[in-house]
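Submitted below is the structure of interest, expressed as structure tokens.
Of the protein chains in this complex, all but one are displayed in their positions.
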Amino acid sequence: MIPLSWYLIFAALLFCVGLYGVLARRNAIGIMMGVELMLNAVNINLLAFWSYLYADRLNGLVFVAIVFVAAAAEAAVGLALIISAYRRRNTVIAEELTMLKG
Amino acid sequence: MLADWLYIGIFLIISLFLPSVALIVAGILGPKKPNPVKNSTYECGVETFGESLTQFKVQYYLYALVFLVFDVEAIFLYPWAVAYQVQTVFYVVEAIIFVLILLFALWYAWRKGALEWV
Partner (left out) sequence: MSGTQFIFLVTAGVTLAAAVMTVSARKMMHAALWLVLALTGVAVLFALLRSSFFAVVQVLVYIGAIAILIIFSVMLTRRVVQEQRPRVNRLWWVAALLALMLFTGLVATLASWNGLYPTGQAVAGHPEDIGALGLALVDPAGFVIPFEVASLLLLAALVGAVFIALERKGGMQ
């Protein structure tokens, strides 16, 4: 049997890789990919806790389904924003999108 | 239940193994006599021009977007459909409200012309 700690440490590693991607990437779509990795790490954590500690309850499964919906909504709106910004400014580099900078 | 997934895993490994072996063996055994004409990109015999990765139209994105929303809908409606036999009318009405809200989304995309291929 796989110990619960393996899943948690794997999810922590995946989350940190995603965090690095979000903070370090210059391309806005690369930042979105980092966010997707982080959300996946969260889902692994949720399902691991459900499977090892609360397998008789449904809260964990509903939570995972809601995270899927949130991830889909975030990807849809975020990528639409990137496409819109690209159309106006002809760039997807996050540092060059400085319209809000005073 | 994990044993069921084991079969999928075995199929996955075999389906990765066979084509990669075919490609590797062909790469080792095949004679290599390259020349510029042979290495050029083949496209119906016509000379190629431009980049292979051209810019796409936004319609591709909008279609994928509508698909994504109704794909996520399946997460919720599939468990509901599994439990259909033990449900009352009230439960069915709730699911119909769920679908109607998403049909409104489809109607909006339709009205805005997101589904038109220009």
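For this structure, a couple of remarks:
Chains: A and B, in written order; residue numbering restarts at 1 for each.
Throughout what follows, a contact is a pair of C-beta atoms (placed from the backbone, for glycine too) under 8 Å apart; a residue touches a chain by one contact, two chains touch by 3 or more.
Because the structure is a prediction, the values reported are computed rather than measured.
The chain not shown here touches chain A at positions 1-10, 12-21, 23-27, 29-30, 32-34, 36-37, 40, 43-44, 47-48, 50-56, 58, 61-62, 64-66, 68-77, 79-84, 86-88, 90-95.
Touching the omitted chain from chain B are residues 1-2, 4-5, 9, 51, 53-58, 60-62, 64-69, 71-76, 78-84, 86-87, 90-91, 94-95, 97-98, 101-102, 104-106, 108-109, 112-114.
Please note the rule applied: only the chains that are shown with their structure count from here on.
Averaged C-alpha coordinates give centres for chain A and chain B that are 20 Å from one another.
Of all residues in chain A, those touching chain B in their complex are 65, 68-69, 72, 75-76, 79-80, 83.
Every residue of chain B that touches chain A in the complex is listed here, in rising order: 58, 61, 65, 68-69, 71-72, 75-76.
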